[in-house]
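The complex appears here minus one protein chain, its other protein chains still in place.
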Amino acid sequence: MALEKHRNILDYTLQSLLKRKLKNIGIIMVFTLVIFTASSVIFLSYSLRQEARLLLKDSPEIIVQKMRAGRHELISTLIMTEIGQIPGVSGVEPRYWGYYYDSGVKANYTILGIGASGTEKNRVLSGRMPSRHEKNIAAIGRGIAEARVIKKDLGSVLYLQAADGKWMNFNITGVFESDSEIMTADLIVISEDDFKTLVGMPDDAATDLAVHVSNEAETPTIAKKIKERFPDSRPILRDEIIRTYDAVFGWRSGLIIALFMGALIAFIILAWDKATGLSAEEKQEIGILKAIGWETSDVLEMKFWEGLVISLASFMCGIILAYIHIFFTGASLLAPALKGWSVIYPEFRLTPFIDFYQIAILMSLTIVPYIASTIIPSWKASITDPDTVMRG
Amino acid sequence: MIKTENVTKYFNRGKPDEVLAVNDATIEIKKGDFAVFKGPSGSGKTTLLSLIGCMSRPTSGRVIVGDRDVSRLPERFMTEVRRNIFGFIFQQFHLIKGITVCDNVMLPLYPVGIKPSKLRESAALILNNLGMSKRIDFPVQRLSGGEQQRTAIARALINNPDVILADEPTAHLDTQISEEFLTIMRNLQQQGKTIVIATHDPLVYEKDYVNLIIEMRDGRVREIMKN
Partner (left out) sequence: MRKSGVFFSFIGINLAIIAILCIISLIAVSEHNIASKDISKIVKVLQLTDMVLATDARYTRNPSQADLFSAFQDYPGSIEHFPTGSVIPPPDMNSLEKLIEIKANGS
């Protein structure tokens, strides 16, 4: 009996929503779009952030750069021993890396010279990487393999112009497969010796130094000591790197600001339009309902249903579409914002990490205010005496 | 059945646009009466109708329905009395546009919690009796004036009320349809219902079956005539 009452009122609500079909479909579409945009951003940024946390946990604890006149410069490998002697440091390794602009493809590659191996039988690497002194061997990211004008793959040859103008050729012996694309898409990995020849780097220099620390809690102290010992250096902590990604995909910056704000404003306009008043027709309808025997609470319940039907339907559709958009179609609408002018970029085959907390917040920030903005304006109309409809 | 004792109703009390709509009205309507509130527009008959129909509260005085003083009841109970005892027919019909005749007729009982299939049965029965069976699933905005009024009557009857209140029911109708309306009301009276009509149309108050005429002017009851 009591349940049937609420169902009857819901029936009537749906009936009157259908009466203004065009308007309500319009509202649902705008609302769905808002939810879609907001939750797309939430899905994308949260899963990228999770990915960053998961994958960057194995990057070096401290990177030491040399600064000269405010710019990043090559660092001398001679200071490695001194850094190695700082208590708590378990190892110091030089890193050789830089960018290479390929004018043929108009793309920037990231070139890495390595002096270590140990990635045999790795599922995301087909073939192998070069070792420290091996000449004319390269492993490349899937992004480069796909993007070169002439498609390169295992066994083909890659030509790069060295600092002295001579062309160097590299046999491709390894390709980082697409599962690792988010970390490797634009990489060209060559041997340390080849790297130095390619960029014309002195023997006792490196791009920067990776410092490994035995006890992670000591990292800030060690960074401070390095900074004291070498005032012209800039230690970058892994925590800061991860925090940088948190900032990129956090609530208050980057993607969110760029994309979510527009959607939010659209939503506020929509809610404002509703909250600022009822049409004369709606007011009269409320009057009639009261006059024929509906209570104030019944009228408000109808308005509650009205808000809930629209907001819940839009919310669910928006969430589902956003999930499909981000995780099935590789964020096809948001990715261009992240790619910018990039020529090489990973396909966002993201792992669907879902942050239920943020979704719940989004839900309470949209459904609740929408229902409120439906009920509150009708409040006044529904508490007046029903005889106004006779006089009006 | 229905009594008012020294009922006074102000609108916008204490404001510059204060109106004294009903002034010290004392009347009594018995069960089975065919009563008419007669008077020019602005005489307070509509307000008195809404006061006895529990649509608004008097500023002072008492309204007694059955043997209950309803003038000080909380809203919930007012609604309950209104829903159980009265059926209203408004001057402008006040049907809800965009939905069908049947939905309009069923509307008053939605919050009571009766299954729509049962509601529909009783609505169809009433519409049938009013000769509207062909129009059951017709959208109301496409009905003629007389049909709209019959829909409004059907809506007033869906809760099987003891009292039918009608406000200027013939104002927008031609003579023939007005006569039809009065015949329907007469039949309802003969079935034992009490009819109260506010009107200034002689067609209504000159009928011989009208047994109580309450004449109003400037918010006061001027004359009560019983036949």
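So that you can tell them apart, the chains are marked A and B in the order they are listed, and the count of residues begins at 1 in each.
As a convention for this text, a residue touches a chain if its C-beta (ideal position, glycine included) is under 8 Å from a C-beta of that chain, and two chains touch if they have at least 3 such contacts.
As the structure is a prediction and not an experimental result, all values here were calculated from the model.
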Among shown chains, those touching the left-out chain: A
Identified contact with the non-displayed chain, of A:86, A:205 or A:338: A:338
Absent-chain contact - pick from A:34, A:48 or A:362: A:48
Hidden partner chain, touching residue among A:35, A:75 or A:112: A:112
For chain A, the residues touching the chain missing from this view: 7, 10-11, 14-15, 18, 48, 51-52, 54-60, 63, 65, 70-72, 93, 95, 99, 107-110, 112, 114, 116-119, 122-125, 129, 141, 143, 176, 179-187, 189, 208, 210, 223-224, 227, 234-238, 240-241, 243-245, 247-248, 253-255, 258, 309, 312-313, 316-317, 319-320, 323, 327, 337-346, 351-354
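The rule we apply is simple: only the chains that are shown with their structure count from here on.
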Approximate Å spacing (C-alpha centroids) for the pair chain A, chain B: 64
Residues on chain B engaged by chain A in the complex (per definition of touch): 46-47, 49-50, 55-57, 75-76, 79, 82-83, 88, 90-91, 94-99, 103, 107-116, 155, 159, 167
Complex contacts: residues of chain A adjacent to chain B: 1-5, 8-9, 11-12, 15-16, 19-20, 284-285, 287-289, 291-296, 298, 385-387, 389-391
